[in-house]
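Provided herewith is a single structure, encoded as structure tokens, for subsequent inquiry.
As you look at this complex, bear in mind that one protein chain is not there, while each of the others sits in place.
This part shows chain A:
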């Protein structure tokens, strides 16, 4: 890793702190005190977190955060394509998270792939009398109507935990009767402070109910790996999985993008876990390391520099056969990527980007922008922990602003001062900044584009960033009269 200090002209620790102090002045005393710990200038050399994180959201601020259910349904469980995922509780949660993450799936919908909204649609009487009976009935109905489903997950919404239903018992009985795995996931939205606990709870349920329940019929080979924390947003896994295969690996399972339950359940047999989204899946990597001795490695598939670095880091763990293949892959794609850089960099060089995303991309995409000549002038996460911020410090230029669980007013203020040429964040932020005539890309959903991962993704990423920054439409915002 480079130890060279990256700086941005005009940005010093003092200027960043002054900007932070200004925005904190907008808060009442108590709110100011709480938020102060979550905003700080980056200390690149330290390589460690400069902000507090994973704390309760301050009430009354416009936070972008979701809940534990969102982390469980939307992130970890939802992408497993051959399971029925039941949103257990009132109709809303499942409806809002239906098709809104872009974790694409293979298969035939309703036959062997289930990107649908299954819910117990709780009514008043279910809240009063409990929903366990209803759950038992609906599990049977799901099995009858979707006989090729490999399993069913039951994802609890708030009321279920509050009224004291025992979904674990219902699931246990149903699993026996239906002869398929029925996974109870107690991921009620009120648990924890963000999506993050939902990831953790889901990892735990995979540990308790899934892993080691299947075995690959074929013998295990030296290059058998699993790709963890790849959710196939806009087809990302359809870029990264073939790339790893081209490098000589057998990708036995993807967690969980376009994922298959059986393969996830047999992952305890692989030789190495390759993790992309550390925040949402590090827990199971650690479990598999402790329980089965499977090592794991964090990679970054955004932009040619990081891809190259990652593939070499990966090859280091393997023999000359893999090393040779990896070098051949790099040699094959580097010129293609250079051509992309040559095309777009002249139009993007020196442009500034501010990021605010979930738990990975605020650090993982920084270098991809740098590949295009851009500079990151601010970054932060909705639901990261200290270990994520530790990993962020060295990626971001020194003294640039880091914000944790940023509120809209903070983002707005920073954007006013920093005047970025692009903001990469989510749907709730998109239109606010576009009204300010700041180009914007949704960096959760790739703004209905993608993939952005791997060599297949970078040309699309570069095209999209250029399109956003250099669209002639921005010039029309100011009327001539």
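Everything below uses one rule, namely that a residue touches a chain if its C-beta (ideal position, glycine included) is under 8 Å from a C-beta of that chain, and two chains touch if they have at least 3 such contacts; residues count from 1.
Throughout what follows, contacts and distances are computed from a predicted model.
Chemist: For the complex's missing chain, which UniProt name, "Nitrogenase molybdenum-iron protein beta chain", "Formyltransferase/hydrolase complex Fhc subunit B", "Transporter" or "Stage III sporulation protein AA"?
Modeler: Going by its UniProt entry, the chain not pictured is "Nitrogenase molybdenum-iron protein beta chain".
Chemist: Looking beyond the chains shown, say which of A:145, A:324 or A:339 touches the absent one.
Modeler: A:145
Chemist: Considering the complete complex, identify which of A:163, A:317, A:417 or A:467 is in touch with the unshown chain.
Modeler: A:163
Chemist: Considering the whole complex, not just the chains shown, which residues of chain A touch the missing one?
Modeler: Where chain A meets the chain not shown: residues 26-28, 30-31, 56-70, 82, 86, 89-93, 95-100, 108-112, 116-124, 126-127, 134-135, 137-138, 141-142, 144-145, 147-148, 157-159, 162-163, 172, 175-176, 181-182, 189-193, 195, 208-217, 262-263, 265-266, 407-409, 412, 426-428, 430-437, 477-479.
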